[in-house]
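The complex appears here without one of its protein chains, the remainder shown in place.
For chain A:
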């Protein structure tokens, strides 16, 4: 008789303990919020051989963010952070577009590929520089990447000469705004990048190495892991992802804007990573969680538009969601708020820490 009563809560607990539970729950909740306002929110229809629908556009507009966030996940997993991705997005877009705009025939495939190559190489060089500063010089990641974050926008404006470069290139348009097999092409790019990343980190030892470097760089070095090389690689990979996102953004608008391209994307990406459950302290990461986190952020933006919240409250809304999600993920907050319920269930070692930690705080808040 009592067996089902015992197993149901334990299954439920196992489910809530799963690292993707909270991100997925938030995503589903956000998606469901839309339904009363737009009943056909989940409908996907076929027009002109392309699939249209809110879900498709969420993925389409969210794809640069997913890319940047996936790169950021690996950087954060090594205990670092990369603030320069927004600037790298701007530099890549600026270089590629300025190269294409100098071409006689902007539709020539060779020219477009070369332009994209130049842009991506520049991105990787930025990543190499970040990695060099962090791994070789031992500078704090926040600061090391702050340099390119500040200077990079200046460089991007220097490349575009302070103008917005517009181009008219059909093949280039494909990456960010084109369709392939009825779906937006950028979805395929994102899927490919995510698949490669997951394969490299979970099917080879690379992911383990990244986590061990993030857990304790010195210990992993002593074990024989080349932690510096791993760090440099991770920053280069993050910059490459940002570069691809830069191509996508500039291709979607057919223009390069040194000032505004990828503005604040680093903050959104870090948020996506945090929402996805990757600890900012490093040592653990979840690519799946990050993808869901990025989708949460994009869904949030879409939701704000569809439910008719005035667009100017967009940022306030976002701030509130960020705080709520972070609070829900904070073990201390959960212990405090759900403490009464949690304490009865939690194992013995967890108990003494909660009141002990809570006690000095009470003095503080007075």
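As a convention for this text, a residue touches a chain if its C-beta (ideal position, glycine included) is under 8 Å from a C-beta of that chain, and two chains touch if they have at least 3 such contacts; residues count from 1.
Note that in this section contacts and distances are computed from a predicted model.
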| item | value |
| --- | --- |
| Record-based protein name (UniProt) of the chain missing from this complex, from "Pyruvate dehydrogenase (Lipoamide), alpha subunit", "Inner membrane ABC transporter permease protein YjfF", "Phosphate-specific transport system accessory protein PhoU" or "Bifunctional protein PyrR" | "Inner membrane ABC transporter permease protein YjfF" |
| Contacting the left-out chain in the complete assembly, out of A:38, A:57, A:101 or A:157 | A:157 |
| Which of A:16, A:140 or A:166 contacts the chain that the document leaves out | A:140 |
| Touching residues on chain A - with respect to the absent chain | 81, 133, 137-140, 142-144, 146-155, 157-158, 162, 258, 267, 270-271, 274, 280, 312-320, 322-323, 326-327, 330-333, 336, 360-361, 363-365 |
